[in-house]
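Removed from the display is one protein chain of the complex; every other protein chain stays in position.
For subunit A:
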Amino acid sequence: MDATDQKRLLREMLFARRFEERCAEAYHERQIGGFLHLYPGEEACAIGVLEQARPGSDYVVTGYRDHIHALKSGMDPKALMAELFGKEAGCSKGRGGSMHLFDPDVRFMGGYALVGGPFPLAAGFAKAIQLRGGDEISICFLGDGANNQGTFHETMNMASLWNLPVLFVCENNLYGIGTAIERSTVEINQYKRVAPYGIEAAQCDGQDIDVVMAHAERAIQHVREKRKPYFLELMTYRLRGHSMSDSGAYRSREEVEEWAQRDPIGIYQRRLMDANVISGEEFHALDQAVQDEIENGIVRFAVESPEPRVEDVARYVYVEGDK
C-alpha cells in the first residue's frame, strides 16, 4: 500500500471517530433521538475489512452500530447525518434512524436492531448471488453477543451446507451491553464456535488495521474464489458506552485505559509517523479539515434539510400501485 492510500485510510478512521463524536454532541443537543450506538475504538474493523471488499458490488449488512459500515460501503455522509436528524433527505427518508440505515444503491443493506437478525439475511443475499451467478459476496458484521442467538447456529449450518458466499465478521468487543463475554458464553473464542459447521475461521487483532486488512484479504479471497463461507473474529473494544445511556459501571478504569492505549487511530498514526508518511503538523491539519467538513458540510446539511411531511406517514407500508 502506498503512502497516498495509507494517508487516506488514516483519514477515514479519523473521519469515523470525529463523525461519531459529533453525533454524540448532537444527541446531547437533542437533535438526534432514540438509541444511538457509536463505534469509537472499533474503526479498524469495518474500515479494514471493507477496504479489501468491493463496495457497491458486495452486499454489506450489520446490526445497530452501523454508521461506519454504511460510510465505508459508500453511503453519502450527508444522507447518513440527515437520517440521524430524522430528515427526508436521510438515507432512509427519516423513517429508519441510527439503527436502520439503508443504501441499496451501494448495496449497504442495513441497519438492524434485533441482535442476530442479520445472520440469515446475509445468507439470503448470498443465496440470491448464487442463483444469479457472479462473483460478488455477502459480508455480515455482528458482535460477540449475537453468537448466542439461534440464528447464528442455524445460519452457519445452512451457509456451510449450501456453500453460500458469505463472510461473517465477528467484532468481539468482549461485552454485550454490560455483560462480559465470559459471563455469557462458554467458548469465548468465537472463531472456534463455527468449526462444527465446517466453516474456516481465524481470529486476529482488530485494533491494528494492517493486521485486519491482511486477514480480511485472505478471508475475502476464500469466500470469493471457493464460494464458501468464512468466519473472521476481530478482537476489539469500544471506548465509549454501549449506547448513549450507558453508565459503564461494569468495566474497570484500568481495563478501559489499557485498551485506549491500543486505539486503532493511535496505532496507525504512530506507524505512519515513524515511517515518515505523515508529520505531526500534517496530522493536525488533517484532523482540522475533517472536523470542518463534518461541521460545515455534513451537520449543516442535516440541520437545514426539511422534515418528512406528516401527510406521508402512511407511505411505504406497501410498494405503491401494487396489489
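Keep in mind that, in the parts below, a residue touches a chain if its C-beta (ideal position, glycine included) is under 8 Å from a C-beta of that chain, and two chains touch if they have at least 3 such contacts; residues count from 1.
One rule holds in what follows: contacts and distances are computed from a predicted model.
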- Candidate names "Peptide/nickel transport system ATP-binding protein", "Alpha-ketoacid dehydrogenase subunit beta", "Zinc finger protein" or "ABC transporter permease"; UniProt protein name, chain not shown: "Alpha-ketoacid dehydrogenase subunit beta"
- Message: Of the residues A:130, A:184, A:243 or A:291, I need the one that contacts the missing chain.
- Response: A:130
- Message: One chain is left out of this view; which of A:63, A:94 or A:206 touches it in the full complex?
- Response: A:94
- Query: Quick one: which of A:34, A:55 or A:117 touches the chain that's been left out?
  - Reply: A:117
- Considering the complete complex, of A:64, A:102 or A:283, the missing chain is touched by A:102
- Tell me, which residues in subunit A touch the chain that this view leaves out? 59, 61, 90-96, 100, 102-104, 107, 109-110, 112-114, 117, 119-132, 150-151, 154-155, 157-158, 161-162, 315-320, 322-323
